[in-house]
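All protein chains but one are shown in place.
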Amino acid sequence: MNQISQENILVGEIANGLPLTIPVYRLTGNGSGPKVYIQANMHGAEVQGNAVIYQLLEQLKQQTLASDITLVPYANPIGCNQKSGEFTLGRFDPITGTNWNRMYHNHTKLVDEFVTTHLNSSLAEIKQAFKHLLVQSTQAVLDGPAHSINTGKRIALNLQRLAHEADIVLDLHTGPISAKHLYCPEYAKPSASYFDIEHVLLIPNEFDGAMDEACFCPWWSLSEAFKQHGRDIPVLVEAFTVELGSQEKIDLAEAKNDANSILSYLTHKEALLNSPYQPKAMARYGCMLTDYLAFYAPMGGMVEYVAPLGAHIKAGDTIAHILRMERYLSEQPLQVITLDTDAIAILHFASASVNQGTELYKFFTNYFEL
Amino acid sequence: MNQISQENILVGEIANGLPLTIPVYRLTGNGSGPKVYIQANMHGAEVQGNAVIYQLLEQLKQQTLASDITLVPYANPIGCNQKSGEFTLGRFDPITGTNWNRMYHNHTKLVDEFVTTHLNSSLAEIKQAFKHLLVQSTQAVLDGPAHSINTGKRIALNLQRLAHEADIVLDLHTGPISAKHLYCPEYAKPSASYFDIEHVLLIPNEFDGAMDEACFCPWWSLSEAFKQHGRDIPVLVEAFTVELGSQEKIDLAEAKNDANSILSYLTHKEALLNSPYQPKAMARYGCMLTDYLAFYAPMGGMVEYVAPLGAHIKAGDTIAHILRMERYLSEQPLQVITLDTDAIAILHFASASVNQGTELYKFFTNYFEL
Amino acid sequence: MNQISQENILVGEIANGLPLTIPVYRLTGNGSGPKVYIQANMHGAEVQGNAVIYQLLEQLKQQTLASDITLVPYANPIGCNQKSGEFTLGRFDPITGTNWNRMYHNHTKLVDEFVTTHLNSSLAEIKQAFKHLLVQSTQAVLDGPAHSINTGKRIALNLQRLAHEADIVLDLHTGPISAKHLYCPEYAKPSASYFDIEHVLLIPNEFDGAMDEACFCPWWSLSEAFKQHGRDIPVLVEAFTVELGSQEKIDLAEAKNDANSILSYLTHKEALLNSPYQPKAMARYGCMLTDYLAFYAPMGGMVEYVAPLGAHIKAGDTIAHILRMERYLSEQPLQVITLDTDAIAILHFASASVNQGTELYKFFTNYFEL
Partner (left out) sequence: MNQISQENILVGEIANGLPLTIPVYRLTGNGSGPKVYIQANMHGAEVQGNAVIYQLLEQLKQQTLASDITLVPYANPIGCNQKSGEFTLGRFDPITGTNWNRMYHNHTKLVDEFVTTHLNSSLAEIKQAFKHLLVQSTQAVLDGPAHSINTGKRIALNLQRLAHEADIVLDLHTGPISAKHLYCPEYAKPSASYFDIEHVLLIPNEFDGAMDEACFCPWWSLSEAFKQHGRDIPVLVEAFTVELGSQEKIDLAEAKNDANSILSYLTHKEALLNSPYQPKAMARYGCMLTDYLAFYAPMGGMVEYVAPLGAHIKAGDTIAHILRMERYLSEQPLQVITLDTDAIAILHFASASVNQGTELYKFFTNYFEL
């Protein structure tokens, strides 16, 4: 049975002076495998990742570990506890509106100088030195004057400092009402098939503030910078956002399936030794991020969502009905909404009431089999 | 094909000076049946009633009507449009916290004087005169100084004035995540079996601010007051709160079922002539309001709801798991929550995250077959 | 220098499993004076009471104390930390809408049986026994099944248990934008003149859920019940809600003034010995609670508040302008709002945008000099 240790890290203070803390669980491997970092619940309503971490801990304590593994549930102690009405208002800072998952720090600017000083270093030296640089640079921001860091940034930096220690980073999220899908950097496409996730978004080397990007962009840029100096090195870190399904839902059986899916990927990466976890046989579909279509409500009203999540829609299919009872006599009160392209429905809005322009659905378009 | 007319009533003004209006649809019968009033969506997230009104209009325009029927979707133009995050924050006034369905006016105090002046009136005279009194008294409150009526009260009074014209009042609501159930005044228990609703809450003659109570309490008290004067008259008005299922959901097929259920009741009340609508054969269960058990979360955490809604629970059954990942090492992180009595699970909280003391479930206890 | 001790009491748990605690500070007197309980910040935005408790502690540690004094800042760890936009949304439970200061328990029903068993007890015995009964009865509710107590009730009961130990209870609040005023039970009117507060609301023996009422109603009813048995005993406890001014504001100098005002009252009650605190000479005005006029916005719009808080308004005076720029061409865009009675303006709404029916002002009418 592997030992699990717990540390509570301090990430802020609230108005009555009480500390904001996050629990960090750690297992130690034999040192031969890649270091792993997994966090959950950065967005307050996206709770299922905590159940996945529960199921991961239950499994991991019985496995032979090559890797050190760090698991962080409740990554955002503000978002997690912010209610507005019955639902958790945890997608953005309630004071500023800033998305909690857009506050990570971009260290890509460190790449150029690093490359010039490590042109002839070994791959192992590069990996160790750049990882050290990322961790130290994150710490340096945290060590700046207290008045220079806002609330969300302080939480993000504390997590990012832990994540930069790892070679594999998984950030567990959910959609609003959603099919499972995976945000996968384009270079890591082969790894996507080790998760039991049907839908894979392939994302470019662009930083938009998220944890996965904060973890892989510097390493991807490092690889590209070496290429410009004529040296080919792989991207040495993999980072994914795993979208587990719908928010505001705990399902322990499904969490076990998702834990197994992650363990299958970790087995492939040799973080676990002699492990039984294998990916399931399933069709997997990819979509480039630029083809990920946000479909906004073309009118205000009450929505019946018709397109099933995960379903392959044909151009012209009905995806929703919008009921507008103000206009029962003056026009057709039940509007049929269709999509004009083939697509896979990935997620839809959490509420049945929409303004004109509310994001109704997101679709994979121009998708392809992986 | 029956004619439907629309009127938009003015119920307030918002900060940029724009009017708040509510659409009112009316069908006219031959005058032989009881007048009917049906409204929906007083709580902003409880949208399915609008779909039921849509399906009712679609059916009613093809029926032979004995009754005048008034249908009011979007009864609360503030609640209906109040978002906080993805969900509709429409259970209470966002400024004051007052539940929108606790703002109706109690006219029971009119009963005593009315009875002394109508001791020997005919039943028809009593009905007409008391109805007139309720409508006029509601209007009189509305006609008071504008600065004497708060926002929610003004909306409620405008609806109540319409409802007091009717002999039958249905207020369409939903629970958070909920099985269908009916709030039925105790005296109207026989009518409950004409709805296709398995679960019936029998409520006493106590005013707590809701529409159904505002409509039946004065008539129930009138009947009791006549009894004290030695005369037996029936309660001349029936009013129900119909709980259609879960909030934040539009389901047009299910709305048709619910419309049929309401039409079955209206057929029984002879509001429709030669109508085909009949109640379904089903077991129906009753519960006294005092036995309606609110079960609060005994600890904070992330909840997996286990008891299926509508299910008959045995004492000792597990109703939920509460996951507490802060305490993975220090105590059992997955707590099993049981109920210590036989019960029917009627509804549960809408979110998977709860504080200690959040209302987790509501149960029928001491239930009986109707 | 008096010793101050601190205890943190546990009043709940939030969704990530962390405890909700409240700090309780205590000073011990020589036992000859009445026990004192002072709390602040039950409503999240009403923060100034914390500053008053700070100034009280600074003073009290240098005084000769006859009384044990308990001081509780941050009485509501949820409300205190609940932001929605820049402001603190702390007047009501964000999940249910229930006003946090309407959750206390009414123990008045204990009076009748108590009186029959203490008809001939001494006043000291009555005081001790009834106080013990209130404390134990509060504890008994808290000791009930965890699933029977909701979030706000658990916080309230924990505070109420502490408050019932005391003979003098002060609940420090603020209005939205407000002049200082005092909620004073009618029987305690003579005590009102020891506070440096110009405006005094005299309230009846009716329980509406607030802390002050929870503390004095049982004792007032006890006195009345003894009277019905032919015995005159005074009301043995005094409880006040002290409204310190405006919410969302910390003013340390003003807090010192308010601390002095409270110390003047406590000196009068002989809680402090040889203390220098004396009430200021000032005109004090009283108003019966039934004459406390809520003035709702007669139309929607943008408000310029004209009546100064604390000002004595004459009937016909302008109290506000409401700007309605939607109607610049169609009607007078700047509406003048007047009051049709003499009054003292006590508080007004916190925002410049109002719906029709938003509470604009509250006024003392039919006021009189104390």
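Chains here go by letter, A, B and C, matching the order in which they are written, and residues are numbered from 1 within each.
FYI, a contact is a pair of C-beta atoms (placed from the backbone, for glycine too) under 8 Å apart; a residue touches a chain by one contact, two chains touch by 3 or more.
All of these numbers come straight from a predicted model, not from anything done at the bench.
Across C:G12, C:G33, C:P73 or C:G152, the residue that sits in touch with the chain not pictured is C:P73. If you put the hidden chain back, the residue from C:L89, C:I155, C:I197 or C:L266 that touches it is C:L89. The chain omitted from view is touched by exactly one of C:A140, C:M282, C:A315 or C:A352, namely C:A352. Within the whole complex, the absent chain has one touching residue among A:K153, A:R231, A:K256 or A:R284, and that is A:K153.
Interface note for the absent chain: among A:A51, A:L65 or A:I78, the touching residue is A:I78. Seen across the whole complex, the unshown chain contacts chain B at 14-18, 21, 74, 77, 80-86, 88, 94-95.
Residues touching the missing chain, restricted to chain A, are 12-18, 20, 78, 84, 91-93, 95-99, 145-154, 294-302, 324-327, 337, 353-360 (touch as defined at the top).
The chain not displayed touches chain C at residues 4-6, 23, 25, 44-45, 47, 50-51, 53-54, 57, 73-74, 80-81, 83-91, 176, 248-252, 302-304, 321, 323, 325-326, 328-330, 333-334, 349-353, 355.
Everything below uses one rule, namely that only the chains that are shown with their structure count from here on.
Distances from each chain's CA mean to the overall CA mean are smallest for chain B.
Rounded to a multiple of 5, the C-alpha superposition of chain B onto chain C involves a rotation of 180 degrees.
Comparing mean CA positions across the assembly, the chain most remote from chain A is C. Chain B and chain C have Cα centroids separated by 35 Å. The centroid of the Cα atoms in chain A and the matching centroid in chain C are 47 Å apart.
Counting only residues that touch two or more partner chains, chain A has 74, 80-81, 83-86, 88.
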